[in-house]
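Only one protein chain is missing from this complex, and each of the others stays in its spot.
Here the chain labels run A and B in written order, and each chain numbers its own residues starting at 1.
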Amino acid sequence: MTTETRTRTEELTINMGPQHPSTHGVLRLVLTVDGERVVEVVPHIGYLHSSMEKIAEHLTYQQYLPYADRYDYLNAMGNELAYVMAVEKLLGIQPTPRCQYIRVMMAEMNRIASHLVYFGTLGNDVGAISVFLYCFREREALLDLFEAVSGQRMLYHYFRIGGLRNDLPDDFCDGLAQFLDYFPSRIDEYDRLLTKNRIFRSRMEGVGYLSPEDALSFGVTGPCVRGSGVDYDIRRADAYYIYPQLEFDVPVFAEGDAMARHLVRQEEMRQSVRILQQCVEKLPRGEVNVKVPRRIKPDPGETYARVESPRGELGCYLISDGTEKPYRLHWRAPSFHNMQAYPVMCKDAWIADMVAILGSIDIVLADIDR
Amino acid sequence: MSVLSAITTWLRDALEGICQRYGIPLLAVDILAWLTAAVSVIALVLLIVLFFVYLERKVSGYVQTRLGPMRVGPIGLFQTPMDALKLLLKEDIVPRGADKILHTLGPVLFFVAAMLGYVVIPWDAKATIARHVDLNIGILYVTAVASVGIIGLIMAGWGSNNKWSLLGAMRSAAQMISYEVPMLLAIICVVMQAQSLSLGQIVNSQQGTWLLGWYCWRPWLWLPLILFFIAATAEVNRVPFDIPEAESELVAGYHTEYSGMKFGLFFLTEFANVFIVGLVGATLFFGGWLSPFGNPDPLHIPGFFWLMAKALAIVIFLMWVRWTLPRLRVDQLMALAWKLLIPAGFLAIFIVAVVLLYV
Partner (left out) sequence: MTRGRQRLEPTFANLLLIVLEGAWSIVVGLSVTFINFWRKKVTDRYPHRDPNRNWQPRPGYRGDFALITDKETGKLRCIACQQCQKICPDQCILVVPEGKGKERHPTEFYIDAGLCMYCWLCVEVCPADAITMTPDYETATDNPRKLIRDLDYLRGGVVKASG
């Protein structure tokens, strides 16, 4: 078959971001598309770089703590936890049992809050806008609790080296229990509204496949790797604080697509509720603070502390040279490593899929760029 | 005869009397009547569209356990007029490298095409814009005019000199052309049932005791009804078929580069289109201006009111759907139209034909 004029097609290069509604901040993706099909995607990061690691070298150990909040702003308590753990490891301090419980509670509450933001933004990305508002309604209740505890709604600065800013207020456990009572039914609601929806499922199922081998070789952690069928959760693999004494499941889905990652997060919210319920029940009485010297000067040495953040393995690598200020601090940022797998996931994707996949990785740009 | 028609008839008689006395040709009355009708319908439509924008924000607010606009005027009623005013006052930005003519003409064409659809809507018994002319191919005209709007969108998308706009325009072209087919198939079923292409005739053939004559009560027309609303939602680019302007994917699709009143025109036109869907849907399946309490209406409520009420209910339903569902992907959207809705449309025609022949 010969025709005189051939249609010549060309690939189109599009800049997605840094200003784009669904790049979750200021991520820039350079897309090469063939019609609506994505041929190549190159993420450009660094637009939100804030020298989080360099700042630490100029501040004392206590002074850096509020900055830890600001680095992954959706998981402020988790960041504080990682940093505080690292410093306490350097100092050789073990926090009191009550303090450990409260820290775990805060981290789990923050996990729920972060997953709620994920849930809402994913709904927004695929076009279901109401879910966003529902999730933020529930998150508001959590933020109120955080406010009661720490005096701030988002960047708490609640943990201190060797303890906490203050003990829990008296009515905190009641408030939390009340939230835990109704929250599972709200998860069911999201499930009915979004997760079970046929359109949503057809948008998410089979999209953004990540094989377990790829996931491991890219250093993907958290819900993303558990969505690829790898059972790896720091709370189990390198259990810290009271996690060994708590009963909870680590949800693992083997499908490896965006839906699997979504389901992992949805299930994790339920598991966090379980953990919190146990914590409220078991919360011991006693002191929350351990005596620490006013001037913190750890012996020269280095340490690495890691926690399971809502996005994966959040590590804090700290080198002390014996002075009041850290010699070097490095964040092992889960979003940064998860983002590396994004071009692989976007193989053969449609433009619309890219947004859904990006949503399913649940990146926080401040976490990537630090 | 309803109140509305009584008034118009009286007015017309009076005018004709004046013309006869001063020897003016009667055509003048006709032209005057048409102009009045056209202007009043455009004004009415714009008013109603402004109200719909407000309603959408209110509905979305309530669905999302918010209050929606509350500040401007009582319960925020003046919010959209104020927004329209703001859009009018805003700077009109034409991007560098844009095709100025297409960039300007796009929204205008889109708007005009939407307004043309209102010409044949039977607001009441014998009350279309062209008074005596209940266009005998009314429904065909509506669909034909509706598809003109696509050209406006493509002009806007191409003329903006923006890749996102272009993608949005291409999507909208593909989508609207695809979904016209199932919509027409669904309409054909109604036409077969009513034995007429005229909207007035379609309404008249739905006369019956109370509301039982409406086509929505005939089981063999349920499939066309569903098809019509799915396809019509896609035609007016609403969730779950809003991919031409999918905010999270294409920034704003074909109107990414628009600002000021040009954007306002797009915005108004979209709602005007939604209103047309409500009106046509009500006319085709819910008895148009017929009263649910039997005809003529025992309460002497004008048919105009009933048509509005039905259209409003349909529009609210569409809003409810919009704030519930996620959006489809572009290939799934096409697959839905070509692989599911069109075969279903043919099946519907077949069913209706069999029913009409043998039942």
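The rule we apply is simple: a contact is a pair of C-beta atoms (placed from the backbone, for glycine too) under 8 Å apart; a residue touches a chain by one contact, two chains touch by 3 or more.
The shown structure was predicted, so the numbers you read here are calculated from the model rather than taken from an experiment.
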item	value
Full-complex contact with the absent chain, from A:174, A:189, A:231 or A:287	A:189
Touch criterion as defined above, residue of A:72, A:257, A:353 or A:369 at the omitted chain	A:257
Sole residue of A:23, A:130, A:221 or A:335 that reaches the chain not shown, by the stated touch rule	A:130
Hidden-chain contact residue, picked from the options A:37, A:165, A:297 or A:328	A:165
Residue touching the undisplayed chain, where the options are A:93, A:148, A:239 or A:319	A:148
On chain A, residues whose C-beta touches the chain left out of the figure	59-60, 62-67, 70, 130, 134, 137, 140, 147-148, 150-152, 155, 157, 165-166, 169, 189, 192-194, 196-199, 205-206, 209, 211, 228-229, 254-257, 259-260
Contacts of chain B with the absent chain, listed as residue ranges	61-67, 70, 320-321, 323-325, 340
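Quick note on the criterion: only the chains that are shown with their structure count from here on.
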item	value
Centre-of-Cα separation between chain B and chain A, whole angstrom	45
Residues of chain B defined as touching chain A within the complex	60, 63-66, 163-164, 167, 171, 239-240, 242-243, 246-251, 323-332
Residues of chain A defined as touching chain B within the complex	12, 14, 20-22, 36, 123-130, 133-134, 137, 193-194, 197, 199-200, 202-203, 350-353, 355
